[in-house]
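Just one protein chain is left out here, and the rest sit where they should.
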Amino acid sequence: MSARFLLKKLVQLVPVLFAVSALSFLLLNLLPGDPTVAIHGPTATQESRTRLRHELDLDKPLPARYATWLGHSVTGDLGKSYVSNQPTTEALKQRLPVSLELLLLSQLLALAVAIPLAILAALRPNRLLDRVSTGSAFGLLAIPNFMLGVLLIYLFAVRLHLFPATGYTRFTENPAENLRSLVLPAVTLGAAELAVYLRLLRTDLIATLQEDFITMAKAKGLPTWRILLRHALRPSTFSLVTVAGLNLGRLIGGAFVVEYLFALPGIGALTVESIFKRDYIVVQGTVLLVAVAYVLANFCVDLFYGFLDPRVRHARA
Amino acid sequence: MTEPLLDVIGLSTSFPTERGLVRAVDGVSLGIERGQTLGIVGESGSGKTVLSRSIMGLLPASARREGQVLFEGQDLAALSARDLRDIWGAEIAMVFQDPMTSLNPVVRIGRQITESLRHHLRLDKETAKEDAVALLKSVGIPEPRRRFDEYPHQLSGGMRQRVTIAIALACGPKLLLADEPTTALDVTVQAQILDLLEAKRRERHMAMILVTHDLGVVAGRTDEILVMYAGRVVERAPTYTLFTDMKMPYTESLMASIPRIEQPSHTRLRAIGGRPPDLAAPPVGCRFAPRCPYVRPKCTVEEPPLLPAPTPGHVYRCWYPVGT
Partner (left out) sequence: MPEPEAAAVSAVAPLPAAVPELGDGPARRLGLLFWLSAGWLALIVLAAVLARWIPGLPSPTETGVGPARQAPTAQHLLGTDSLGRDMLARTIYGARVSLVVGFTSITAGLLVGGALGVLAGYYRGRFEAVVMGAMDVLLAFPALVLALALVSFLGPRLGTVSLAIAILSVAPIARVIRANTLTFAQREFVLAARTLGAKNRRIIVSELLPNVLPAALSFALVAVAVAIVAEGALAFLGLSVPAPQPTWGSMINEGRTLLQQAPHISFVPSGAMFLTVLALNFAGDSLRARFDAREGRL
């Protein structure tokens, strides 16, 4: 992969990051509703509110505020919560591991089920296993995640008492409990991803299996499993990997419904709570983090894709 | 007379389609001995590719095969999939038409050779690599060690086909099936590849079946030629006999359509009028009758059997062969 290619991509990245940060800032600062009222309550005096406005720089012009905010953000200072006075970066640091763990578990689950199923389905397309799994995937996609979460809680927590309905234990405290508390949320989150991965990989595999080089591999007398794993799976996984990578970026803050439902102290839950409390600063910080994470994930996936597929790699070199 | 390496008896392959059962190969018999080259010639749709795949057994699940394929006395058609896989690559190998699609684009070339070696011959990694590099060299690829680590798209078309030949030869098969090995290549490269195949065959004392639509390819490079039309063998003869004493009008038409360098410029190329028959509903009588310049009433009523010609080893399928 050439340095020039890398540079070009980096250069494209910067304006996007700028635009994203500007949008985060603008969005929340242009909305109606006076934060001072939200913080001090409706009985606050004019005086105290004016003082607060000055403290929070709300009386300065917009571009100046954006510049200050951006400057602080880059150095890691995302302001302090209006409500709890806790530095946003602190809160994010605390909550990031929770979200990441949930995210990783859900993707692992999804892949662990999707890959073998897709292989089996592609081996015998349009037979029973294939039809059943494709149909189920289709059905799974139709279930909104909050609905699935409620259903899983009902079945496994309320009825069967297998897993806790809500709550979270840190990994460092009790690894077993930690995993137990994450099973239902991970399944909820992973279900939709599972469906997407399954459909994608199955179709890709079926197309690959019809290629001439598969017939050639057969003619060499190689065993089926080897042909599948070594020859068929490899080209088919490219799109899978890119989608999985993009999902990682998307889901860092996007799992908030699941976090809310299962009372997990993650970034998504923080975002939701802050929105309810009109805690602008924190919301700005989390939106910025999530958006930047997504853009960076996109960027990495793009680079990685060029690295994975040797045809692309050499074309760009 | 040595026992034939390959003895195909009454091989038929059909595929169920929307139009009905298509008999792509209909009652074909042939034999080849070690060290010989057999050419199979025919238009597209004559069944020649299906024939080569049927001999190997490399057919889709929906295909139905009848007849016997005796390889060293063993009937391949009766073997289980696992036993067949032991034979594929090790005893019988195949070279495909288009090297761009028959090589896996995301697997290195070296790997595509060594996996055969390691699977069939149980070689360890280092030995397999050395063997593969030697193979690449012997098929005429310069800098074989560097090429070992490269991907197919980094080589030219002719080189890629050399690689597929190397892959086919890796485990020392006794029979090589080359299915239109030069059709996808530049004309300048075609002769090189054919010469390479010939050299390898001689060197390893292999039997080779060369499938092509081009009579020019088989002339002078084969011991015996089989002409196919609409799934049937319509003429079989030792090469020299075929070219000098052909009996089947179809063969004559094929011969006439080859452009010759001695002809004056602007000579019109002769094509055979009409199209091959629909194999789901073959015509009554001789299958070539609708297009034959010498057709007579008997031809459209009764299909001729394979009749022997004066020269030994020459059979043809015609009521009124050339010269009568």
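Chains here go by letter, A and B, matching the order in which they are written, and residues are numbered from 1 within each.
Rule of thumb we're sticking to: a residue touches a chain if its C-beta (ideal position, glycine included) is under 8 Å from a C-beta of that chain, and two chains touch if they have at least 3 such contacts.
Given the structure is predicted, the values throughout are model-derived calculations rather than measurements.
**Student:** Please provide the labels of all shown chains that the missing chain touches.
**Tutor:** A
**Student:** For the chain that's not shown, point to the residue among A:Val74, A:Ala142, A:Leu160 or A:Ala176 touching it.
**Tutor:** A:Ala142
**Student:** Residues on chain A that touch the omitted chain in the whole complex?
**Tutor:** On the side of chain A, residues 15-16, 19-20, 23-24, 27-28, 31-33, 126, 134, 138-139, 141-147, 150-151, 153-154, 158, 196, 199-200, 203-204, 207, 238-239, 242-243, 245-246, 250, 253-254, 256-257, 260, 271-272, 275-276, 278, 283, 286-287, 290-291, 294-295, 298, 301-302, 305 touch the unshown chain.
The rule is simple: only the chains that are shown with their structure count from here on.
**Student:** Quick one: chain A and chain B, Cα centre-to-centre, how many Å?
**Tutor:** 54
**Student:** Can you list the residues on chain A that touch chain B in the complex?
**Tutor:** It comes out as residues 211-213, 215-223, 226, 230-231, 234-235, 309-311, 314.
**Student:** Quick one: which bits of chain B touch chain A in the complex? Just the residue numbers, please.
**Tutor:** Per the stated touch rule, the residues are 56, 58, 84-90, 93-94, 96, 98, 101-107, 115-116, 119-120, 151, 153-154, 164, 167.
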